[in-house]
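In this view, the complex is presented without one of its protein chains, the others remaining in place.
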Amino acid sequence: MSDLFQQESPLVQIEFSEPKGAAPRIEEKPFNGYLNLRGRSDHTGFIAGVLKVLGVEAPTEANTVIDAGDNRIYWFGPDEWLIVTKPGQQTRVRNDLLAAFAGVFSSVVDNSSGLTTIHVTGDNAAALIATDCPLDLHPREFKPGQCAQTRLAKAGMTISPLADGSGFELIIRRSFADYLLLWLQDAAIAFE
Amino acid sequence: MSKYSIFSLVRNAISYHENWAAAWRSPEPKQEYDALIIGGGGHGLATAYYLAKEHGMTNIAVLEKGWIGGGNTGRNTTIVRSNYLWDESAHLYEKSMQLWEGLSQDLNYNVMFSQRGVYNLGHNLQDMRDIQRRVNANRLNGIDGHVVSPEEIKRAIPEINIDQGCRYPILGASFQPRGGVARHDAVAWGFARGADRYGVDIIQNCEVTAIRQENGAVTGVETTRGRINAKKIGVVVAGHCSVLAEMAGFRMPIESHPLQALVSEPIKPIINTVIMSNAVHGYISQSDKGDLVIGAGIDGYNGYGQRGSFPTIEHTVAAICEMFPIFKRVRMNRQWGGIVDTAPDACPIIGNTPVEGLYFNCGWGTGGFKATPGSGWVFAHNVATGEPHELNRPFSLDRFVTGFLIDEHGAAGVAH
Amino acid sequence: MSQRFRTAQGGRVDREREIQFTFNGKSYTGLAGDTLCSALLANGVHMIGRSWKYHRPRGVMSAGSEEPNAIFQVEKGNRTIPNARGTQVELYDQLDASSVNCWPSLDLDLLSINSKFSRLMPAGFYYKTFMWPQSMWMKYEHFIRKASGLGESPRELDPDRYEHTHAHCDVLVGGGGVAGLSAALAAGRAGARVIIADEQSEFGGLTLASKARIDDGEASQWIENAVAELQQMPEVTLLPRSTVFGYHDYNFLTINQRLSDHLPLAERPASREKLWQVRAQQVVLATGAAERPLIFANNDRPGIMLASAASIYSNRYAVQPGSRAVVFTNNDSAYQSALDLKAAGVEVEAVVDARAGSDSELANTVRSAGIQVINGSVVIDTAGRKRLSSVQVMRLSAEGSSVSGETRALSCDLLAVSGGWSPVVHLNAQSGAKPVWDEANAMFRPGEPTQAQFSAGGANGTLDLAGCLQEGAAAGNQAAIACGFEASTQPARAEPIDSQAILPLWLLPSPYTPGRGPKAFVDMQNDVGAADIALAVREGFKSVEHVKRYTAMGFGTDQGKLGNINGMGILAASMGQSIAATGTTTYRPNYTPVSFGAFAGQNLGDRLFDPVRKTAMHAWHEENGALFEDVGQWKRPWYYPKDGEDLQQAIDRECLAVRDSVGILDASTLGKIEIRGKDSARFLEMIYTNNWMKLEVGKGRYGFMLGEDGMVMDDGVTIRLAEDHFFMHTTTGGAAGVLAWMERWLQTEWPEMEVFLTSVTDHWATAAVVGPKSRAVVSAVCDGIDFSAQAFPFMASKTGTIGDVECRVNRISFSGELAYEVNIPANHGRFMWEKLMQAGAAFNITPYGTETMHVLRAEKGYVIVGQDTDGSVTVDDLGLNWALSKTKDDFIGKRSLSRPDTVRKDRKQLVGLLTEDPQTVIPEGAQLVDDPKAPTPVPMIGHVSSSYYSACCGHSIAMALVKGGRDRMGDTVYASLAGGRVIEATITESVFYDKEGAKADV
Partner (left out) sequence: MFLIECPWCGLRDETEFSCAGEAHIARPLETEKLSDEEWADYLFMRSNPKGAHREQWLHAAGCRRYFNALRDTVTYKISATYKIGETPPSEGKK
């Protein structure tokens, strides 16, 4: 049995169905790796460690996300990032980072089961999310390459526009995932 | 001044209501009084009334910066109950309840005190433990009340949703039959008229801008209508108490927060009691005029703006719709906010201050309307004698130094 | 066609589409495009309701949101709407409307008797009576309540849904009359993101009912073009049927959009309303101006309406609002109404103008149309019971303060009144500005904005069409420029009109002695008359806010839109002061009432009212019959009843299974925080009350967190994973708070500390495997760990694998049994759980929930923060002094522990209780007394915080906080319960089971 077979997404109790009418498509991209990265962005050892393992520096511009090969790095705060890896890669990336940070004030914490990713796509993707997200999702204001930690209804999320402009990626917490999906599905009724 | 009654009403109707006297005079402030009460809310006016009535101090004035009753007294959801957990609170609020029970007659002013009962709902097992604890304590303190089941609640309030499958199901409630509501404005006006009858000067549009003291004792105040002297000053300004404390040179353990409320359009009677839920943050009763009167939770920031933030209202209305799904098509007519003075232990501060002759009565936060007569009664004692009454002794400012807090947060779930 | 008062042509109604509706049970027809009121008027129905207090017959006063009288119950059953304003209810097929607040019927309303006693019911009469005997008030109140209120609340569940949306824009335009449309065009053409909202079904505002011309065409054509152009702009959102009802701080505005109420019941979409929460860079308020009536005796009869409403009904709805009209005014605009009425085929008896002369172009047009103009005169009274039949007119003295001469009766069934115009400053005032009195034009103009905001058109006090167009375009341009766009739209053109000054009039002079004549109404909905205002002043209620509260003026569903300005004028006159000095009452949301459902949106019901947080094993618990307990937002298994078991039977079984063999508990909800950095131990020394520097790597320790007030705030086990790496557990309910609390100290007080915190609550699924057979179970499931007692002692932590997934096992016990908490990344949570169940099958492994967990821990005397503590309990009160470091200089809350009250000897202390009768369980929350027979108030010595029947001990056990309890071992105390029931109990230590702690130590 490979370990992937032993996994269950937080959304196991949710039924995903084909969108009706003009409702956006909502799908899960399960089982990515999620690493919470902490460090002082002005510390050379830290910068070098990230560069060494991920091939890029952690973004220091607020509310941005960058691609780093197979991985993506989201700015979370002045000393905090989220690294999203391909499924199953998290342990290797974590161990490499931990090794690269030897002696450097930093933290790399595996939160892979704590988060999951949702894609909301289609013409009304922004409208669906805007039902209860206070962020301005207009393409003039929120472009691919940007990301934001904000809220959706009564739960937190990290949102970023998909590169192809088809919609948004939402990274949400496991224990709120069920609620948020039910919430989005209910909100989608307005577009059916 | 004529007494109010059905006979005086008929008599005056015959003379086209041309002969009603003013409910209170609007005198010019004198240069000096035996005592000043700063703040013309319910508490300040009640203090003046009882100072005159119980302590014979009639050469006194109430100074109000705006119009009397325009502070929290005029913007609260009017819930009256005395079923508090801790002995100290229970005794104080019960004293108030007893005064409420004869208040219209005592004041000769119908304050429409309506003892329609108050339900405090429990939504989880810990809520129910707390409710049991409080009701048991109330009973031993001689305060009416009992624990009721969801079915009993439903019988009394057929409109309520007791479905056990809902997000925060109603598991039960405490019920205090003697609790209820009153007509808030009438409370201020009734006390004002009552105090005026004893000769108390009620001076509106008179903002206190400085407190004068000599050798650690008060001598008077500066106001927007000039200097007024007095050797005893009672400060009863609710949300503004820190501002007044600063004038007197000390700080208070108080934060002033917006607290919001709203009313629906008037509808025919449908809610015949008072329902409070701390867990989902909604409080509801129906005024005699027919509007549903709904109170929200506090806004998290300090604010003197008499307005709060929209999400607070949004959540409160959702909570009401969750408890009363049939009200979704009823409409909200108006929303507003007050400035509540919250203390760390959610209990009032009543008593002496570091300045001699200066007394403070504040910290009633989200729940002082119910205490209006009792608060005035004990504070009058304190101002008149210079010493706290037994009922307000535990509520002194120095409890923050000794640590003797009367924490009504935890178990009693204080609010309104 | 039964619509006898429908004009032959014109209007914006669709003559091809007849619509059936019923009013008070009687069937009528109207046309598509009608409102309920216009359709009723088309059928000659003028008396549509009764007033609130005196039950006087009332008719339609206006054609908009200011309507005080035309209040209906629309529909019955689950789609009923109480208090719908008939002027804004769009007619749809089979609409069912009835009057509110009259019984048994509108025609014969028994409470109209009140009108006979109206002299006994002046403002505030209830404060003066109903006081004797004291006990009777509740009876009086019962009848008072029955008599008040307007419509009926729904009694059935609402089938409709309500939506929310957040929106952002450069320019929000509130109001879509010509001023608003001009602003939207200007901003939209500049490229700005624009939202324009209007409460009506069509954009265009008052001008829809106007025959004026814009840009050399009909005004209505210009409106149509403007709307079409806006619709083409991708960045412009047009919201019809959308009321901007709140203007909050930081240019946050709320809009209620009605999606379905205008459709026949059968055709309605799922969503009824949508609440827009808008952040605007700039706001243009173009909410128009509202006409005021005039205040004279009996000014409330059906058939009396605003002159502008008469125009709107004539021009927009193609209805004759009467057959024979008198127009009564103090300004020019009503002359247009006279022309409009005449054009609609209404006979216009006269225009009565309070001004001595009127020679504006408009007035002259009226004269030349053959309409008589009676200058220098006012209406002093009216006649007609359920419909106006005539008005009486007298001459006004030159200085305007009295009337004289002959009374002249003019017979008419319509009186169109105009007392001038009031800019709709509501939103401007809500936003924080203070309206400014303009004496010359007798109006409150919008105040100096306190936010990024413009007012334009009628809303700004500009009443002529050309001015409205010009101001709208200017505001739109400026707003767009302020957002960084280039904007230069030229305003549309209209003919300027000459007009003559208004003669401000509040309470009109009349031959009656003030206060003695018939009532002259100011607030029609609340039956507040001019005499009530005078009475309030006489009684000392002099502030405008006092007058509002004493008389109820402006308290109605119209919030005084129609009456307040007149009321303030009358109040000012009564007080002998200016209107500017009198001021307005406070403007607040909602501009018009908004249904509760719209506020709640979709945030309702078992799934969406509040997040339901679930663990990775949730589905398994459901499948296996668990009942759940709410702990914070989490659902935790409470117990797992087997067929027919009640709570007690289930927990007896669960408890015994754990103590005898092995049980399993989902502990995933505990808060989990990773703490990293070289100062982590030092940080924990401050956060917890005990010592952390010397904790071995691989070992855990139990700790208490205090608030700075010294009271217990949270507890849990923290494990040292490396010198600079800890793993903290918090309580389920406390998790978020503890993280924020620790971050706050780190970020604000000790930023130099090298510590990073990361919440991993959601990442780990945790199963507590508990009981003598737990070692066998976990050994069978987890690889790579030596579970022997020596290798894996109590409070140790090890990593291993389950399958090929890394897991962490902590030997922690909250039950006094040998126990292991097995943690695995939550995606594998159910997999782990099922493995453990499989491995445990041999030992009859028993899943248990929070209730059994509570009993097990109580048997051991372990406390639960939040149940055995309430924010007023210290560690010492709990008898857990060992957890307070004696060696640390400081930790959070330490100083508070030496305050006079915290060192008191008679503080309440946690003790155990054993009941006299071992089968009796003291209810939790019971109060304890020494003497149950003591007179009230009975002194209380403490209360029972936890209490259970313990199947393992074979008797009931309880924990209680008792004054000086630790010095009272062996004393008898009494739990005093409702109904005089008393339970006797003895104070004991709080450990009831395995006092030596032998069971965990194996």
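To keep things simple, chains are lettered A, B and C as they appear, and every chain counts its residues starting from 1.
Just so it is clear, a contact is a pair of C-beta atoms (placed from the backbone, for glycine too) under 8 Å apart; a residue touches a chain by one contact, two chains touch by 3 or more.
Source: prediction; values computed, not measured.
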Visible contact partners (per top-of-document touch definition) of the missing chain: A, B, C
Residue among C:Gly432, C:Pro514, C:Gly803 or C:Gly879 that touches the chain left out of view: C:Gly432
Contact residue for the chain not shown (choose from B:Ser256, B:Gln335 or B:Asn361): B:Ser256
Contact partner of the left-out chain, one of A:Asn63, A:Thr117 or A:Ser166: A:Asn63
Hidden-chain contact residue, picked from the options A:Ala23, A:Ala58, A:Leu115 or A:Ala148: A:Ala148
Among B:Gly249, B:Gly300 or B:Gly386, the residue in touch with the chain that has been omitted: B:Gly300
Positions on subunit C where the hidden chain makes contact: 248-252, 279, 432, 450, 708-709, 740, 743-744, 747-749, 751, 889-890, 894-896, 898-900
Residues of subunit A (touch criterion as defined above) contacting the omitted chain: 62-63, 76-78, 80, 134-135, 148-151, 156
Missing-chain contacts mapped onto subunit B: 240, 242-243, 246, 251-256, 300-305, 309-311, 344, 400-402
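Throughout what follows, only the chains that are shown with their structure count from here on.
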Distance between the centres, which are taken as Cα means, of subunit C and subunit B, whole angstrom: 22
Cα-centroid distance, subunit A relative to subunit B, in whole angstrom: 49
Complex contacts: residues of subunit C adjacent to subunit A: 161, 163-168, 193, 270-271, 274, 277, 279, 601-603, 607-608, 610-616, 618-619, 634, 674, 676-678, 754, 756, 758-765, 803-806, 825-831
Contact set on subunit B toward subunit C in their complex: 4-6, 8-10, 13, 16-18, 20-26, 66-67, 69-70, 74, 87, 91, 101-102, 104-105, 108-116, 123-126, 128-137, 139-142, 146-147, 159, 165-168, 183, 185-186, 189-190, 204, 264-270, 280, 286, 288-290, 307, 309-310, 313-315, 317-322, 325-336, 344, 399, 401-405, 407, 409-411
Complex interface listing, subunit A residues touching subunit C: 1, 3, 6-10, 12-13, 31, 36, 38, 79, 91, 105-107, 109-115, 127, 130-136, 138, 140-141, 153-155, 173-176, 178-180, 182-183, 186-187, 189-190, 192
